[in-house]
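Note that one protein chain is taken out, while the other chains of the complex remain in position.
Letters A and B mark the chains as written, and numbering starts fresh at 1 in each.
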Amino acid sequence: MKNNKKTVIVPIGPYHPLLEEPEFFALYCDGEKIVDVEWQAGYNHRGIEKLSESKHWDQVTFLVERICGICSTSHPFAYCNTIENLIGMTIPERAKYIRSIIGELERIHSHLLWMGLAGHFLGYNTVFMWAWKYREPVLDLFEIISGNRNHYAMFKIGGVRRNIENEDIPKIRKMLAEIKGQLEMLIGAVLDDPVLTARLKNVGVLTKQDIKNFGSVGPVARASGVDVDVRRDEPYAAYPLVEWSVITAKNGDVLDKAVVRLSECLEAVKIITQCLDAIEGKAGEIGEEVRRVPEGEGIGRHEAPRGECFHYIRSDGANSPVRHKIRAPSYTNVPTFKASCIGQTISDVAIILAGVDPCYCCTERVAVYDAGKKKKLYDFQHLVELSKQKTERIRKEI
Amino acid sequence: MKDIIGRIQSKLGDRGKDIKEQTNNRVYVSVDRKNIKECAKILFEDMDARYIVASGMENFDSFEILYHFGFDKESAIVSLRVYLDKDNPEIDTLTDIIPGISYIEREMWELLGINFKGHPNMKHFLLGDDWEKGNYPLRKDKYEK
Partner (left out) sequence: MKKPKIRELKEAVKGIFSRPYTTKFPYQPHTPPPRYRGKPEYYEEGCVGCGACFQVCSANAIDMIDNTEKGNPIRTLIQHPSKCIFCRECERNCITGEGIKLTQRFDIAYVDEEDVLSSVKHKLITCLYCGTVIGTEKHLRWVLKRIGNLGFAQPVLLSQLMEELQVKTEYEEKGVPPIQRTDMLKVVCPKCRRIAFISDEKKEK
């Protein structure tokens, strides 16, 4: 990347309204093809691990919820699993079902958000509008159950904070049936389209060895054939009590990633329906009181929409953690750009970047520089335009 | 669980001490820092474990790094525990065995001050390039001399 005179550097830089969160990538290009990728993060570093050492155990649940707005339940879920692993306790059964319902509803809304963004990067603005329109009933469901559209404050060490009332359940079922119909329509529309499949096939391929080297998890790994899913490998909450299956694909390109994510939405609807059947009309405790957290260390994890979310806690018996280590799933998924972008063209970069579904609170400004003259050639807006132009070209061919 | 403890014990031999299941499905192994490269290689390549993350922390009289590996078929997480000197914390890098570990090593260097010998690209990752040298944010105030 250093010695080729014709190498052009394309920085995809921090603040851009189209990307979800700020990150910085520098792409080194040779003509149209990409030769190397460099990643700098930290534009949204808020010092949460250090803050967590000054809050007491119950307040940390609210702190980690605010790490991310899209996957806002994954972090409290993993944190509560960690403390319950440290103490060695189990939670009441009704709490298990409620936790799984919230986790799966979040999976649906996160994958629909991704679908909209991917459609936008390819030039399919209708997919963008419809996906986000079908996402609204899911957020309304959250408002009915928990009181807010984001940051649900439902998780507590030892259970959940609020109950799902029996009179709300028929309404939830009705909305879920509507969402299922709309999801099936959207999935059919996207996957049957020949232009989309031609555009996404064999783009950004990740092999099994790449997945192992970077430690990637979630739909990114499952799309390459690596069968890893925390809900099945180490069952927790209500996942061992209901019937569902893990979705994998073979090729590892962006089309497979889309297929895996959309099929997981339908599996999520199946899980929620079974959980609702299990709790409807019955009474039960929703939480156990935890007064003290003893000395020790614990590890807990949860399958977030983007992969495995991992928390580690060391405690010395006091009111706050001594060390709280958090690893979001995108930490291992985003570096796979080094493997998937090399050899691809600039017009595919936007969709490969989006295919990993990065969640780092980023809006980045992409800039393309000419290495010799250090003159800015393109920015991210133009890269998305290039991507849309390629889609048009393919459409004309078909 | 006993099965995995037995396999790790036999593969690591003398290098792995105190192999114990402390909480449900979580195994901790104490390893000396001279042997970390061989032990990580055995777990990552021979036993085909999945690399998860590494976490560093500061204690009263030492630094501690935990390398977490996932054994998905047995539902277990095995963590290798290494203690480092308080005055001069340094350890070999594992980037040639696990390419994806380079980011967390950069983060541990800039937040805790642990030196990784042989790292190919030790630059600032989360903090800005003009961050004050010697100021390690994740160290504890109460342990400062």
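Methods note: contacts are C-beta pairs under 8 Å (C-beta built on N, C-alpha and C of every residue); 3 or more make two chains touch, one makes a residue touch a chain.
Just so we're clear, the structure is a prediction, and the values are computed from it rather than from any experiment.
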Omitted chain - touching chains that are shown: A
Absent-chain contact - pick from A:32, A:143 or A:392: A:143
With the full complex in mind, choose from A:34, A:63 or A:211 the residue touching the hidden chain. A:63
Contacts from chain A to the absent chain lie at residues 55, 58-59, 62-63, 66, 126, 130, 133, 136, 143-144, 146-148, 151, 153, 161-162, 185, 188-189, 192
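One rule holds for everything that comes next: only the chains that are shown with their structure count from here on.
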For chain A versus chain B, what separation do you get between their C-alpha means, in angstrom? 26
Residue numbers on chain A that touch chain B, as the complex places them: 40-42, 45, 47, 49-50, 85-86, 88, 212-215, 228, 233-234, 296-299, 308, 310, 312, 314, 322-323, 325, 327, 331-332, 335
Seen from chain B, its contact residues with chain A in the complex are 22-26, 28, 50-53, 55, 57, 66, 68, 72-73, 75, 77, 79, 98-100, 103-104, 124-128, 137-138
